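Just one protein chain is left out here, and the rest sit where they should.
Chain lettering (A and B) follows the sequence in which the chains are written, and residue indices restart at 1 in each chain.
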Amino acid sequence: MPSKTPLSDISSDLAHGVTSRRAFLRTATLSAAGAAALAACSKDAAAKPNTASPEMAGHPAGTAAPAAAPLSPRAAADAMDAMHEKGIKAFPAKTAGLGNQLMAPKMDKGCKVYDLTASEIQWEVSPGQMVAAMAYNGQVPGPQIRVREGDRVRVNLKNELKQSTAIHFHGLELPNDMDGVPFITQPPVKPGESFTYEFTVPEGNSGSHMYHSHHNAAAQVGLGLLGAFIVEPRSPRAIEKVDHDYVLILNDGMHGFTINGKGFPATQPFTAKLGEKVRIRYMNEGMMIHPMHLHGMHMTVIDKDGWAQPQPWKCDTLNIAPGERWDVIVNCNNPGTWAFHCHILGHAESDHGMFGMVTALVVSK
Amino acid sequence: MPSKTPLSDISSDLAHGVTSRRAFLRTATLSAAGAAALAACSKDAAAKPNTASPEMAGHPAGTAAPAAAPLSPRAAADAMDAMHEKGIKAFPAKTAGLGNQLMAPKMDKGCKVYDLTASEIQWEVSPGQMVAAMAYNGQVPGPQIRVREGDRVRVNLKNELKQSTAIHFHGLELPNDMDGVPFITQPPVKPGESFTYEFTVPEGNSGSHMYHSHHNAAAQVGLGLLGAFIVEPRSPRAIEKVDHDYVLILNDGMHGFTINGKGFPATQPFTAKLGEKVRIRYMNEGMMIHPMHLHGMHMTVIDKDGWAQPQPWKCDTLNIAPGERWDVIVNCNNPGTWAFHCHILGHAESDHGMFGMVTALVVSK
Partner (left out) sequence: MPSKTPLSDISSDLAHGVTSRRAFLRTATLSAAGAAALAACSKDAAAKPNTASPEMAGHPAGTAAPAAAPLSPRAAADAMDAMHEKGIKAFPAKTAGLGNQLMAPKMDKGCKVYDLTASEIQWEVSPGQMVAAMAYNGQVPGPQIRVREGDRVRVNLKNELKQSTAIHFHGLELPNDMDGVPFITQPPVKPGESFTYEFTVPEGNSGSHMYHSHHNAAAQVGLGLLGAFIVEPRSPRAIEKVDHDYVLILNDGMHGFTINGKGFPATQPFTAKLGEKVRIRYMNEGMMIHPMHLHGMHMTVIDKDGWAQPQPWKCDTLNIAPGERWDVIVNCNNPGTWAFHCHILGHAESDHGMFGMVTALVVSK
């Protein structure tokens, strides 16, 4: 006997204005069975508390009509659209805290000194959604460090967490004892203790790198102990001369799907004027791939993990795997507000509207 | 104490001729515990109703012997093999409906006009497996649109769904108001309403692109609102002069694992004569990667997202991420029927035989 999964199951939810998580799951899976189990164990439930209920996604509670009186199809569509509109109109939404802020070093006899304190904080991922986080200097991602090849750098790590930690400078080719792997290259930095990393950034090791915990890292990086470590080259290539240099750190851990520590509509838009050149540094600190899609203009890929590709190449969707960094150039020759999101659509949109890994590139005339 | 997971658990299932979903799950996980919960929440359960029971995968019910009398190991192997053989012998299986059909435009004063109606349909993914779908013109994928760079194109979208929708032309660099993102570039197209997209395909924007819903898209694209949008170049490169030009649209949503809207054995084989050249345009409209593996001959990668790679390069397994398009050339210099499938083996084969993302390239003498 042929199996039929009537679309009316979905439509009836919509017709009734049911926009609950349960209805979403049914829509998403077309499976009546196992919804409860699915709810408990889907990535969605595990990783995206922000989609579990409308208010968490930045939509005030009560948007969805009570299911008492069935809505007409048009009214159901209007109800869904209203949620989508509200999310987009809220963008960019204000939240407390901003990560990835450029950090000015203290200078000590020619050495650039960065003090990083790891501590436990509450972090507002999207409006009203507070999550437990571990952060460097209270930021998720941690402060952006920018140095130049050949620079002498010192990073003073203070551990105010309740567990040990350590910093790995991902992409930097440092002496082994500065590599940040507890029990291999150093002892763990215990709660209340400090550790100093000091090194010269190798010549030729420029590009988009990262620093993050390398102890209990699946948890600590997922909770926010990560940041951009950018090494400027001594002699920039012509293609690197841009008007804006943006970092997009992707994460998909306990805070849901985030760009620079925030989920849509709290993500920050990227802006440029018509004719300007933008550099985007993608960094994936999560556990999943994120194929980032820019609307309206293509991207020219120049670097992988800080190393120049043999020749630049073009795309509109770039797959960023965990631990990878990819640098691209966008020639902003098309004016408008361009959607810019992960193309795993479940990381970017539900029937409640856009969330998570969505932002925009705004090209103004 | 060492933990042992005896293979006899698996073998006993096989020996008993038990080829149920439960047995498959046990085989797949080697875990006795939690099978029920797993069944409810695995990707398998959520995304592949077609593998949930033998009849859904195109195998008549009753293939599996009742467990009453244990089978000898050889008889159990024969029973499993019979299911595998039946699937392969059924290939290519007839099903109602064929997606990705080339659509001839109407001409209006030099403008190529395409009328697309989005509606809810039942779609036969594999023999006897009817699924709820959303489709353009009753096809999953929607009709294939093929134009040339510089062409004037009009797409009339009529929405006969019960929810709003909109079309994004993924990969085309259009004016912002033609970008198809509700509340950013246009209002949503409400049920019963229409919207007209009209634009000139930019010069230099040739290649393999897509059109799909950009509203409630995780659901709408998963249900079938997608299609190929191919832009022929004015001046094809020598390497583009091929005998066959095939499109493979990959999806992994509510219809299971599909190539051009069908799961094996209902997928269509691709054919060529010995010595011919074939172009394959991979397009991923799903939420997972699909590393496509061709047996017997390598593929030469020429384009990414419609843009020429700096130099062609060769492979036999090409990883296609969501939103990406990759174009490859195959020189059909090896005669035979060649398996051609996603190399995430769970997207292509179970102990019931091949299913989902499997097809063949048939090179005849």
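One rule holds for everything that comes next: contacts are C-beta pairs under 8 Å (C-beta built on N, C-alpha and C of every residue); 3 or more make two chains touch, one makes a residue touch a chain.
In this text the structure is predicted, and so the values were computed from the model without any measurement.
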Problem set entry | Listed residues A:Pro105, A:Gly138, A:Pro233 or A:Gly323, member touching the removed chain | A:Gly323
Exercise. Among B:Pro70, B:Gly150, B:Pro233 or B:Gly336, which one is in touch with the chain left out?
Worked result: B:Gly336
Exercise. Which chain A residues would touch the chain omitted from the figure, given the whole complex?
Worked result: 37, 39-41, 45-47, 49, 55-56, 120, 122, 128-134, 162-164, 168, 170-171, 173-177, 179, 181-185, 188, 190-192, 214-219, 221-222, 254, 287-289, 304-307, 309-311, 319, 321-324
For this session: By the contact definition given up top, give the residues of chain B that touch the hidden chain.
Result: 1-7, 9-11, 14-15, 27-31, 33-34, 37-38, 40-42, 73-74, 76-78, 80-81, 84-85, 88-89, 289, 291, 293, 295-298, 310-317, 319, 334-339, 343-346, 348-351, 360
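One rule holds for everything that comes next: only the chains that are shown with their structure count from here on.
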Problem set entry | Copies chain A and chain B - rotation angle from C-alpha fit, nearest 5 degrees | 120
